[in-house]
Each structure stands twice: as structure tokens, then as C-alpha cells.
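A protein chain is absent from this complex, but the other protein chains hold their places.
On to chain A.
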Amino acid sequence: MLFFSFFKTLVDQEVVVQLKNDIELKGTLQSVDQFLNLKLDNISCTDEEKYPHLVSVRNIFIRGSTVRYVYLNKNMVDTNLLQDATRREAMSERK
């Protein structure tokens, strides 16, 4: 559940999502669920010429299983905090 919480902290920030079919979408993260399905708002395709399918789509639901990467800005992540949380989660699972 750690990354669910992690993504929840990224809500309302701009991210770039690369899908497994090589499409890249930039948009504002609107919401996440437990499967890491993402909902992006105000999306734009980085290669609109090649993939005009999503012109006239602003708001999109992306199935978590088809996401390859989520590109984040460096200042969006507090790596120390994340490491700490990872350790804590690992500890709690061991009990």
C-alpha cells in the first residue's frame, strides 16, 4: 500500500506517464486507486502527430497494469521520507 499512499501525495501535480504501448501522456494527476489506476486531467500527448487518438480527450482513466513509467519532477519526491516509509512498511510486514 506504500505506493498507493505515495501516489496520493502526488495528486494535483503534473506528471508524464509512459504506457506500455509507448504512448506518453502529460497531465495533472487527479486521482489514484489501490490498483494504481491513474486519472489524469488536462492531458496532452507528447507525440500528437503519431497518436492523434487522444485529441479531444482532456480527462483520462489509465489502467494501472498498462503503465510503464511515471515521470516525476525531482522536487516532488522526498527520497529520505520515502526510504523511511519503505523501511517502516517492511518492518510492519515482518511482525
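The rule is short, and it goes like this: contacts are C-beta pairs under 8 Å (C-beta built on N, C-alpha and C of every residue); 3 or more make two chains touch, one makes a residue touch a chain; residues count from 1.
Everything below uses one rule, namely that contacts and distances are computed from a predicted model.
Student: For the chain omitted from this view, which of "BHLH domain-containing protein", "LSM2-LSM8 complex subunit LSM8", "Protein FAM114A2 isoform X1" or "RNA polymerase II holoenzyme cyclin-like subunit" is its UniProt protein name?
Tutor: Hidden chain, UniProt protein name: "LSM2-LSM8 complex subunit LSM8".
Student: Where the complex has a chain not shown, which of A:D12, A:D33 or A:D78 is the residue touching it?
Tutor: Of all options in A:D12, A:D33 or A:D78, contact with the hidden chain holds for A:D33.
Student: In terms of residues, what is the contact footprint of the unshown chain on chain A?
Tutor: Counting over the whole complex, chain A touches the hidden chain at residues 19-23, 31, 33-35, 37, 39, 43, 50-63, 65-66.
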